[in-house]
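With one protein chain held back, the other chains of the complex are shown just where they sit.
Entry: chain A
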Amino acid sequence: MSTEDKTFAGADASRDAGKRSPFAKGIGVVRFLLTTWKVNLAAAMEYRLSFLLLAGMMFVNNLIWLFFWSLFFGRFPVVHGWELGDVMMLWAVGAGGFGWANVLFGNFHRVAQIVSSGQLDVYLSQPKPVLLNALASRMSVTAAGDFLFGVVIYAWAGEHTLAGLGKFAMGLAISGLLFMGVMLIAGCCAFFLGNSEGIAQQAFNSFVSLTTYPADIFRGMARIALFSIVPAGFISYLPIGLLRNLEPGFVLGAAGMAAGTCLAGAWLFRAGLRRYASGNAVSMRG
């Protein structure tokens, strides 16, 4: 084959692929996501007993924490305006939000590990959005127990009206997006700092811990940090600011912070791809 001809084979088709309307691209991405989740679920179901045990154990683990809180509130019925029902709903939105995010986008807290070990290659070689592809490629089995726990606690202690259900769903959305956004930002450090799995793991543990305590027990600088640098307060105040009192300022702030961290994470990821160094580690999917 002569290489003297300077035109490129398939250049028209390449241009056509780029010319698809945003709507058609969006439909393609949605279909791809649905199939990925189906495949993830099928992979989890390969080990049914393990799936049920892991999800069940996470459910019980959360329940034990609530049991301890119930003992505490048995002695001190109101703490800074918080009652047992509020703490139950805090665990419902926290665990539920973490659960759905981890079931549907189970790699969100593994970004640092994926980047450091060069596992992005497969996602980068496919035509779908890299970040979405990477995040959705794993389903956390234990997180199914977290999500179920959130729903059960809502059914037990939540407000059973249409408005109550809507607020709970909104709480779940804000909480899940915040978990993803914060962890994405922490995970993207791997592009800029090299191996930052430890930092990301530390950020993950701290963030999860801080979301499980009532926001109002923190005062002064700690409270400021809780609503800025480590925005766990936007989750841990949801039972009061969204579910009980519906404070528009807080809800707007929480939704903005959730969207903002996700967008910032996505931007960092995109910027980081320029510095991605790949690797030669052997890797498998699923």
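One rule holds for everything that comes next: a residue touches a chain if its C-beta (ideal position, glycine included) is under 8 Å from a C-beta of that chain, and two chains touch if they have at least 3 such contacts; residues count from 1.
The criterion applied here is as follows: contacts and distances are computed from a predicted model.
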Options "Cytochrome c oxidase subunit 3", "2-hydroxyglutaryl-CoA dehydratase", "Rod shape-determining protein MreD" or "ATP-binding cassette domain-containing protein": UniProt name of the undisplayed chain: "ATP-binding cassette domain-containing protein"
Touching residue (missing chain; options A:126, A:209, A:228 or A:245): A:126
Missing-chain contacts mapped onto chain A: 1-3, 5-11, 13-15, 17-18, 28, 31-32, 35-36, 39, 42-43, 46-47, 119-122, 124-129, 194, 273-278, 280-286
